[in-house]
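For reference, the structure I am asking about is given below.
As you look at this complex, bear in mind that one protein chain is not there, while each of the others sits in place.
Here is chain A:
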Amino acid sequence: MKTGRMFRGFFVKTISFVGYTVQYGCIAHCAFEYIGEFVSVSFLELFGQSISTDSKRNTYKSLFLPTINLQQCSGPSMEPTITNHDVVFSERVSRHLCRIQKGDIVIAKSPFDPKMNICKRVIGLEGDKVCTSGPSDVFKTHTYVPRGHVWLEGDNLRNSTDSRSYGPVPYALIRGRVCLKLWPPHNFGVLAESPNDGRIL
């Protein structure tokens, strides 16, 4: 009789624990999906090839640590604004309300591998004229960004594969806008403006 009651008590406790975990996980999902997420920037590109094991580690992290949803972003293409081992906070509100503007730094899904993220600056929105030639070219070529797309470029123009190589990126691939740098602590705060004057027309 007593073991029956103990068993029932244990069962009820397990059910309520599972219920609370599910509820907490759902609230965490809503927060990361609609408010903002943390992104860590690390050099995972070796000679232009991104290491995909990172995305597996990511799913593991987000399944068992719903408090920390750390997305990964790779490459030196945003130096000196964002460097290796930085942690930034990207907010999702602007993306959902379509309020991303020229000059914003955004995190987007890579067009060639949806499990990798890219971190670039928005140089042109739909309908804008963008310069497709480099700063050292004599003859400047321009193109217009098609509807529903954005033109992304890294701050480190010499070491960045971006829209200059693969063309405009659909707006729907953007995940969020980087608004705050959180780590390292001496660089805490809002991010700098684009060091490349004249790329944004």
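We adopt the following convention: a contact is a pair of C-beta atoms (placed from the backbone, for glycine too) under 8 Å apart; a residue touches a chain by one contact, two chains touch by 3 or more; residues count from 1.
As a convention for this text, contacts and distances are computed from a predicted model.
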Omitted chain, identified by the protein name its UniProt record gives, among "Replication protein A 14 kDa subunit B-like", "ATP synthase subunit a", "CST complex subunit STN1" or "Mitochondrial inner membrane protease subunit 2": "Mitochondrial inner membrane protease subunit 2"
Option touching the unshown chain, where A:Gly9, A:Gly134 or A:Pro170 are the choices: A:Pro170
Those residues of chain A which, in the complete complex, touch the missing chain: 22-23, 25-27, 29-30, 33-34, 98, 109-115, 146-149, 170-173
